[in-house]
Every structure is written in C-alpha cells, then in structure tokens.
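Note that one protein chain is taken out, while the other chains of the complex remain in position.
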Amino acid sequence: MADAPAVLSIRNLSVALPEGGDRDYAVQGIALDVKPGETVCLVGESGSGKTVVAHSVIGMLPKALPVVDGKLRFEGRELPPQRSKAYDSLRGLKISLIFQDAVASLDPVQRTGRQLEEILAVHGVARRARFKRALEMLEAVGLPDPARIYRSYPHQLSGGQAQRVVIAGALLLSPKLLIADEPTTALDVTTQAEILGLLARLKKERGASVLFITHDFGIVAEIADRIAVMKDGEIVEFGAANTVLDAPEHPYTRRLLAAARKSAAVRESRSSQPVLEVDDLHLTYRTGGLLSRKSVHAVKGVSLRLEAGRTLAVVGESGSGKSSMARCILRLEAADSGAIRFRGEDITSLTGTRLRALRKKIQFVQQDPYSSINPRQRILSAIAEGPIIHDAPRREAEAKAADLLETTGLSAVAGRRYPHEFSGGQLQRICIARALALEPELLIADEAVSALDVSIQAQILDLFRSLQSKFGFAMVFITHDLRVARSISDDILVMKDGEVVESGLAARVFDAPAHPYTKALLSAAPDIASRRTAEAA
Amino acid sequence: MTAYILAKLFRAAATLLIAVSMVFVFIRFSGDPAAALAPPDAPQEVIDQYAEAMGLNKPLWQQYASYLAGLARGEFGYSIHTGRPALELFLERLPSTLRLGSAALLIALAAGIPLGSFAAINRGTRIDRFAMAFSVFAFAMPNFLFGLCVILGGALIFQVYFGGTDASVLPAALTLGLAAMGSFARFARSSLLETINAPFMRAAEARGVPYMRRLAFHAAPNAAIPLVTLIGLSLGALIAGSVVTEQVFGWPGVGQLLVRSVATRDIATVQFIVLAVACTMVLVNLLVDLLYLVIDPRIRSR
Amino acid sequence: MLKLVRIALGAIFLAAASFAHADERPAIKVAVDNLWPTMDPVIGISTTGARVHSNLFDTLVRRNRWEDPEGTTLVPWLAESWERKSPNVWVIHLRDGVPFHDGHVMDADDVAFSMSEERLWGEKPLAPRGTRYARGIVRVEATGPLTVEIETSTPDPNFIFRLVTPLGFVLPKHYYEEVGTEAFGQMPMGTGPYKLVSFDPSVSVEAVANDDYWGGSVPAKSLTFQIVPEYSTRFAGLVAGEFDVIVSVPADQAEQVRNTSGVKLMEKSIENYPMFAFNTLSTELLPDNPLVDANLRKAMVTAIDRDGIVEALWGDKTFVPAPFNFPEYGQYFDPDRKARFTYDPERSKELLAETGYDGRPLVWHITRGFYPNYEIAAEFMVEQWREVGINVEIKIVDNFSLAYKRPFHMLNMSMSSEFSGDPYRPLWMDWGPLSSRTRASHKTWAPTDRFLELGMKFESAQEFDARNSAYLELVEEWENVTPGMYLWRNVVSYAAREDLDWDPGNSAVTIFDDLYLGSS
Partner (left out) sequence: MESSRPRIGPPAIPWSIRLSVCFICLFVLFALFGEFLSPYGFRETSMFDRLLPPGSPGYVLGTDARGRDVLVRLAVGAQITLIVAIAGTLIGAVIGSLLGIVAAARRGAVEHVIVAAIDVQASLPIIVVALFVLAMFDNSFTLFLLLVGLTGWEVYARLMRGATLSVKERGYVTAVRALGASPARIYLRHILPNIFNVALVQFTINLPLTVLLETALSFLGLGVQPPLTSLGQIMSEGRDRLLTAWWLTLFPGAVIFFLALSVSLCGDWIRDRLDPTLRSET
C-alpha cells in the first residue's frame, strides 16, 4: 500500500492572501499526498489554512486567493487551473467534497432525491438508471426509510440524516478521493460516531481515499492513517498516525495533544452549604400564533445541588434541555414549576428590583463571544457596566474593570478598544471579566469554550479554574463536549431530552457510568486515549 | 400547513374588517356624512333624507352594524351625479385599469428581474454599475414627467398617439412600470447575490454541477422566493402610480374615476374605490402568502 | 415627405373603405378637458356640457354663426315661425315631421313639456337650473299638434331670443317620462344630428350620425368627445392624428400650436365675461365683513390695472369692458362709455383711507382651471392690492360647489352677455331680485331699493330710448354699489387638424352639423 502511486499529491503549494491580511500567504509550501485507500487527516486550528488546501484540490479557490506556486496532481495527472470548466467533469465523479453544514449544502427548495439524481445527470448517467441508483445509495448510507428521504426536503432532515444524504451524493459515483471538511463538527457526539463509522465503511467498500479535515484530535486518533498538522498556513508535522500521536515532534503538535488530554484533579466536597438547589424544574416553550400554537417541553423535572466553590458540569447533546435549565436558573426564562433556591432563598418567582439585585450574585458566560458584547460599546465600559448598574461609582467600576482585564490576561489598554478588534479567545476572556466584575457567587457558563479552538479552549479552561480558586465562586458548566466536562468538573449531570439521566462525582461517572445513555455518550466520544486502549486490546 | 392557511385567512379577514371600519369612522367623523354623501348643492331636505336613509339618528353601533350588513349585501352606495351604483362604475373601469396594471407589472418583471440578475451575475463590473444606475434612474424619475415626455415625444417624433386605451398599452405601461422595474432590478440583484453565495451553491459546484445549471436550477428558484413578496408590495405602488399615469395618458380607468370623483366630491364612489383597493391589496397579499406554500417547501411543512 | 406618405396611406385606406362599402364620412374625435356629469341640456348647463348638447338636441331657434361668427341673426329651427299674439303671449309654429332618435315624431306636447312648469319653472322643477331662463313665463300650452302658446307675466319683446338658450332645447316627452330625470341625463335623446351611443361622464360621449336627421345630411359618421385631462396629452393626440379637435389651449401656448405643422389654432372671443363678485353681505359665517363697505370695494377696483393685465396675458385678443357695455348689445353698446372706477392707485388709497379696513385677509374662492388665465390674473391682482394695502388670499378649489361654500369674501364667476339684443339678461336677470346673486345659497349682494326700482322701470320700458336711459341708470346704480368687477371678454381656443373644415364661430358651443362642418 505504501508503494502504490498517490491518488493526490500536492507539492509546494502556496496560495496568496489579499493585501492587508495578517499574513501574506493563506498556505505556503504545502506538500502532501494521499495514497489509495488511505485516510489522511489534515488537522489544525481555525485560520490555519486547512480549507484552502481542500478547495485548491477541487479547483474552487476564489479569485482573491490565487495559487502562486506549486503543483497539484491527481491520479498522476496535473489538475486543471483553479475554477477551470474542466473541473466540472472531475468534481463529484473523481473527487468529492463535503462541507461542515450538511443541511446548508443542500438546495432548500428541491427534494433530496432530485439533488442526488442531478449529480448522476450532470455526469451522464442515463435517466432510467438514476432513480434506482439514488435510492440504493440512500440505503447504503444507512438511512432508515430511503424512499421517504428521497421525497423529503432538506429542512425535514435532521443534521445527521442530512450529512448522510450529502455523503450519499459525494460517494454516488465512487470517486477516488473524498475530501471531508469538518463533516461532523456540527453534529452531536453519538451522531458523529455514526457518521465516522459510516465514512470508514464506505471508504473501504468503494475504495476511496479520504482527505479528512478536522480540528479534533479525538477524531484524528480514531480514523487517521496519516496525519498532517497545520499551523499558520504551513504543515508543521506530517507522518503516520501512531508516530504523530505517540511521539509528536513539533512543539505545536505536542501542545495540541496535551490540550486534548487534560482532565481535572478530583476535589473532595468541602462544604455542605449548597449555593444552588434546584427541585423538580419544568419548562415548556410555547410558540406560534393563535392557530398554530406549539409547545416544547424542554426541561422535565430537573433537580440538582451545587456547593460553594465547586464546578458542576452539565453534559448532554443538543436539545437535551441543558441551556434551557441554565436560563431558568438565571431567571432569564420563567419556569413552569419547581423551585430554584439560591443560598437557601427561593428565587423562582422574584421580580423587579429584587430580581435585579439577585443578578449581581449569579453571572453568565455564553457560547459565542462575538455576539456577547455590544459591538458599539468599548471593552472597559462593557466590563464596568455591571457594577455601574448596581450603583458603583463610574471611576471605581472602571478601575476594577481595568484590573480584571489584567487578571484575565489582557492588557488594561485593551479597554479602550471595540469588540471587533479582538479574537474569539480574547473576547471570551472579556466576557468572563465582565461576569466577574460583579463578584458573583455563582457563575453559569453555557458552552463557554465550544466556539474556540482547542489550544484556546485549554487556556480558557485554565483561566476558569484559576479564577475559581481566586474568587471562590461556584460554577455550572454546560457543555456537549465530554472532554471539556472531564477537564473542569467536580460533579457531573447528564441530561437527555430534558431529563437528568445520571449525576454524581465526575470521576465516578466517567469511570463507571451507570446509565446506558451515559455509556453510549462516553463510547461515542472520540478520544485519543480510547484509540490506544483499543489498539492495545 | 392548514394552520398556516387558516392564520393567513384570519389575518386577511381581520385586516379587511379594520380597513372597512376605518372608512366608516372617517365618513362618520368628518363633519356631516349626509351632507358629504348628498349632492353638493342639495337643499337641506335632501340632506335630511340622506341622514334618515343612513340611519344617522340611530346609535353609532347600530349604524356600524347596518353599514357592515349593507356591505355584505353588496350595497355600496350610489354615485351622486349619475345615480348609478358605485360598484357598477368601478367595474366598468376595472378592465382597462387591469390591462394597464398587468402590462406594467409584466414589463417591470420582464425587464427588472433579468436586469437585476444580469447585474448580480456580473457583480462589480461595468454592467452591474450600469444596471444599478438605470434602476435608480427608473425609481427617481417623476412618473408624470416621464409620461408627458413619452406622449409628446411619440406625437412630435413618431406621429403616434400614446395616450388612451385604443393605442398600444406599452407607453402607458412603461411609464407606470418604470419605478417598479427599478425596484425589481435592485431586489432581484440582492436576492440573487445572496443566493449565489449560499453554501448550497458551493456544494452544488463541488458536486460538478455546471455554472449555468447552478444558476438556472438552484440560484433562480431560491432567489425567486423573496421576490414574490416584492410583487405583493409593489402592487400598492402600482395602484398609486396608476392614478397619476391614467391622468397623464387620458386612460379611462379606476384611477381617473377616483380623481374625478374626488374633484366632484362623489363620496360614495370614492369610498367604494378605497374599499376595493384595500380589498385587492389584502387579497393579493393573501395570494402571495399562499404562493409561498407552492414555492417554498419550508413553509409547506410548517 | 412624411405627410405625403400619410396622405397616400389615407387614400389607400379610404379606397379600401369604399371598396368595402363602408361609410366614407370621417369619424370626428374631440378631446375635451372635462365633461359634465349629466347630458340633460338644462341640468348640464356649462361650458363642458354645451359643447355636446347641440349635437344631440335642437333648439327651437338658432343663431347663425356659420355665416356670421357673431351670430347676430336668428334662424327658425324646430320652430318654423312665431308670432306675438298679444304683448304677453307668443305663439310658436313647429316644424312638421321632425323625428327623435327613436323615430317618434316631435309635436307640440314635447315642446310644451320641455318648457313646462314641471320641468323648468315650477315650485320643485326637475331641472332647477333653468329657472333663470324661464323667468316670467306663466303658461306654456300646446294649442295644436304643432303650435305652442307661451305667456309671460310682463311683456317681453325679446322673448324669442330666449329660445336659442338651453330653454329652447326640445326633449322627447314620452322617453323622458319613461326613464326619469337621472336616466335621461345619462342616456339622452333629442332630434339632433347625432345619436348618443354611450356616455360616461368620466370618460367620453360617443354618438353616431343620425341618418334620419330632418335638417339634412350629417357630415361625420360619428362624433366622440373624449376626456383627456392633460393639455399636453390632448396636443400630442392632435398632432398624432388621434383627435380632430382639442379644446382649451393655454393662451401662452398659442404660438407653439400655430408653429406646429398639420395643426391650426382657432382663438374665439366669446360672449362671456369672467369677473368676480364681492361678497357684500355680513353673514353668520362672516360677521363684520369689511367688504360691506362700498368704499373698500371701490378701492379694490381702482387698485387694479386691468388693461395692463389683459395686455400682458392676452395681448390684443380681448379687452376690458366697462360694466354692462358689451358689443353684443347692438344699439345699446356705446363704445365711448367708460367705467366709472378705473385704475387709479391714488384714488384707491384715498378710498381705502375712508374705510375701517384693518388689513385682515380677504378670501377669494377660485375654481381650479375653469376660466383661461383667471388664476394668473388673480395673482397679479393680489399683488396690486397688496401695494395699496389690501390683503387678499386666493383659495383654489376643485369645483363650484366648493367655491360656493362659505365663508368667502370674493367669488370667481363669469357673466354671459347671452345674446338677446339688449342688456336685459346680464344686468337684470343676473343681478336682479330673482338672480342667483341675490337668492342662491352663495348669494353675494342684496339689490338696493334704487336698483330694484330702476330695474322695474327698465323691465317695463318698451321703447329703445326709455329702455336705454333706464339701462344707463341701472348701470350707474350698479357701479355705485360695485358688487363685482369685470375682467375681460373671454377667449376660448381650439386646435384642430389643419384640413378639418370646421369653424365654431365666436362660441364655446361646438357643433358638428353640416352648417359648421364641411363635408370634405
């Protein structure tokens, strides 16, 4: 296998960035090959140039990103220049590309079946054969009721189903090379596991090679034959999977791997004084007008207990009700029934000034740092706003804000700038600073690191931990990422469909999950450790 | 889907009822409604008869109820000068207004959408800039000035009369449709641009779908969806514009009837035309909503 | 060249048409600015109605404008002859065998009905606007199949002149009674050269030649009056050959029309004098009206340089009349008589000084676009008034009933001198005790006792000298009061295609029978 000629070989590829960017090249000096039947993982953080490589292979680089150097060969022949018409006969037939957001990559007003048939049509498959082949393919990607899916519109599919349809389309004509650009990032862990399994199976069945683009070392560990690590437009390390994972050479690779492996030290329960108690909480969302009323029972009887200074991780897949529960505790949403007690006081139905006074004690960090700060507000003013609302003198509040900026790892000068001048990681630090400016006793972080790159994630998680030990707040940390949960939590709460399925000390739940769903979650999660144990076994 | 249709129907009915009620309120509270509806130089006795017939001595809610009942029975009042039912006068003019309006809409669509699409496809080029300059021109040109220029130009240069209904509908329809053409072009451009840059367009490209096919089979149907709303919205502008255009071209349509009825203070006719316009607008908007069902599967399965 | 081609094409078309045995007569299309809402020739008295009426109806007597533009001779028409049976009774002998458009032959009953108490001059007449023409009539009676007797309360030597006015239109009694007043106004029928086919007051009147017309051949196969509100559009239609005649060419566009090939301009000075009335009354809506003071009215009249305005607006097309001194009066007309109050700003200021006028705005109601050049002249006048210290505000409204709505200080109007050979109508019928000036809801003055007395004297005088001196005294009294001010003799303008052999004479009435329209 190692001696077979490469399906794809990239030599010395350089793509320029338009002027005024933070670097001159999108990618520089890329050398990469994919051999028949092989899965090559291109791993790197956002902005590292992975997608540029993928798009250059399929000839879809925009005019603004010209190829300035290098050669791309596919099955021994040189690929046409970017955006050439000649690509029409390669794309879909010889090389396929699938994107992260499957639902968005399907035309919303056409039935999925028609979109599959279109691929066959443009590549010259006879009209009569199309329906059968499309249906077969839908079955091959493991969709439950292919005929129904065939007739469905994209918006009627779940994310996982849509990704299966997209994969069906990509592999319909058995291309030699499949480029998958973060195909599972938008999916839940369990669905992700299924899709990865599916890709592996089809790859084998159809004899395709895969160029898999991801930021997640867990996935890499599970599927890669070879790994190319990208940083700032260059490949810093390229080698066999085991070599890279076990003996990374480049410091950057090491750092990434370390970030992916972190887990929290176990802390014993120190106080018996609960900061937060939730009893049998229910929440139903009602939407629609007079005639199209709809309701979703988002939270069903959740109870929990959190002690001062400790961190409770709430894990679960999307739609499990974890964020809704958080919004109830924050009193951003009014619960239908149940009780929320903060330091023994029932806060379930506080209103007006008493509610506003309570807000000082319970603070909030959200998922998307970009949208979490008013774009028209200077950073310092955003951080100082909380204390000012709670009647602190402006000068004092701003001095405190400047302090917090430094505490969270930014310079005090940054306070004069506007949000758009910061990166995601920096903005999340600012959000944390803003939350802490009120010296809360409880901090609720809702997917607070999900939008960030792995190395940044690690930094922010470290920040949370150090701030927690400094200020002593209790924390509810909501995440879908088990690795993140493991790295930060003392206690854990697993949610599914609005209900708590399992809770307890983090170490206990991770090591000996009791509930089948927890077990399924843990086994679905791609993990570097699990690969090694699997191989060792 | 049923809920969607029901909701839209309910909303249309409510809108119509409010519009009708507003007309009622307006007439009742603008001085003496009987004097307004009676002939302008009618003696007091006649006005009193009108007041009696309209039930002005009854409590307001009874008047309102009988007004609604009258509308439901199709009693829309009589033109004071000709003594003919307002409905009849309206219906007589309707065909020529429809002819003008539909031709204008057609011109606006047939010229505006290709223009906008062409601009979108050639975004940033000279073609784009020219198309957009033209669309702004079409929008900024005062309707009647353009119409008068067209008419005088036709007569003095080509010896052809562009007014009235006997001649070709084209000049009048062009005048009426010009502004709508401009907005269609701009809207088509932005709508198509948004679609062209949508992820599914890149995905289709990655599947090997050729450029023209992507445009025709994927971009166009998706870009058309928001355009449907614009057609509904532009109807109001077309109705308003037709008042002026009919006046300029001596076009014997509803717009001219309205202007003349206002000049002669023929309130019954004016009132009916206002109701008819509101009704048309509501119906068209309802149709637009229902059309969404046909063209947008996302709404169908709601 | 183009013209040649058009003529050639026209010839081919005509040839083709005659080959198909089609009607070779032209179809005449007239573009008008407006139409009256009803075609009843009395209810629809107006410039816009009169244009149409005479094509559908005939009057008992006509004025001859086809040979003399001023129309100074009377021509028997539906009335073959007439005689004065006694000072107060006139007998009219009707023409025999005149069919209405439905074939029904006109007889004395139709005439008696047309001038009846029921229709025109009773308590609640069907056509109330005819009252002023029918003043003094006490009896209208069919005394034979073709004879009608009319009795007036006082002797009226000029009674026959009234039969050229809308009073003289003959309507079919049977049809009128069958359909009623309103429907008749929408679908009228007469004996005229054209039969109505359709009428829509906001679109057009369409009529076709009445081939059974008693008065001879009808020169056009059809006649259409179509509303085209915009002048530019009418003009374009004329140039392009869509219309044969257009009305209301703005005075300052005359040059442009004249310079356009294929088109001719006709400017006609007509027997109508635009003016305005002072509201001399204090009413509930207008308490302490300053115009009650005659000195203020005279101050206003003397402040205006009418000759200058007319010169600026009309050039030499028209003139400023001295009150009631109109050329149409024949021997009563005195070219040397001047108005008592003419342009004299000094005098105006003196007169103004004698009033208690406090500078408050005087509101002048003007109907939009009704009399050519009126609004422009009004603005000039407002400026001239301002110079002497009188503040006038113009309020332009859409129609006359709005103009009549009180309160107002001044009202636009016009006085027709309407041909009767003497000043009877304009002076006495239009300003006397039965006129709308004094009786209608929009009345503007109450005749003085002296005016009434002189009026009676005038009315009863039978001989010229007595009548003339009474007339002069009456005018003097009118000027003493100055209840209004005359502006100029009205000028109407038509444009027509150059080869159309048609001339309406000095009249706002357009007739397209074979006397006016050549059959070329």
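The letters A, B and C name the chains in turn, as written, and every chain counts its residues from 1.
Throughout what follows, contacts are C-beta pairs under 8 Å (C-beta built on N, C-alpha and C of every residue); 3 or more make two chains touch, one makes a residue touch a chain.
Everything numeric here is computed off the predicted structure, so don't read it as measured data.
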(Q) Checking the contacts here: which visible chains does the omitted one touch? (A) A, B, C
Q. Among the options A:Val7, A:Leu90, A:Ile347 or A:Ile373, which residue touches the chain absent from this view?
A. A:Ile373
Q.
In the whole complex, not just what's shown, which of A:Ile58, A:Leu72 or A:Leu330 touches the removed chain?
A. A:Leu330
Q. Given the contact definition stated above, which residue among B:Thr175, B:Thr195, B:Asn222 or B:Asn285 touches the chain not shown here?
A. B:Asn285
Q: Give the residue, chosen from C:Asn64, C:Asn88 or C:Gln253, that touches the chain omitted from the document.
A: C:Gln253
Q | For chain C, residues in touch with the removed chain | A | 230-232, 250, 252-253, 255-256, 308-309, 311-313, 368, 376, 379-380, 383, 393-394, 396, 398
Q.
On chain B, where is the contact patch with the chain that was removed from view?
A. 11, 14-16, 18-19, 22-23, 26-27, 30-31, 36, 132, 136-137, 139-145, 148-149, 152, 156, 233, 236-237, 239-241, 243-244, 247, 258-259, 261-262, 265, 267, 270-271, 273-274, 277-278, 281-282, 285
Q: Against the chain that's been left off, what residues of chain A make contact? List them.
A: 20-21, 26, 46-47, 49-52, 55, 65, 330, 332, 355-360, 362-364, 366-368, 370-377, 385-386, 389-390, 420-421, 431, 434, 438
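Here is the rule we go by: only the chains that are shown with their structure count from here on.
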Q: Round to the nearest whole Å and give the separation of the Cα centres of chain A and chain B.
A: 49
Q: Return the distance between the CA-based centres of chain B and chain C, expressed in whole Å.
A: 41
Q) By residue number and range, which residues of chain C touch two or more other chains? A) none
Q | Per-residue overlap in chain B, given as positions that touch at least 2 other chains | A | none
Q. In their complex, what parts of chain A are in touch with chain B?
A. 58, 60, 85, 87-93, 96-99, 101, 104-110, 118-119, 122-123, 153, 155-156, 166, 169-170, 288-292
Q. Considering the complex alone, what residue numbers of chain B touch chain A?
A. 3-4, 6-7, 10, 198-200, 202-211, 213, 217-218, 221-222, 225, 295-298, 301-302
Q: Please name which positions on chain C make contact with chain B in the complex.
A: 2, 6, 31, 37-38, 182-183, 185-186, 200-204, 226-230, 232-243, 398-399, 401-402, 404, 441
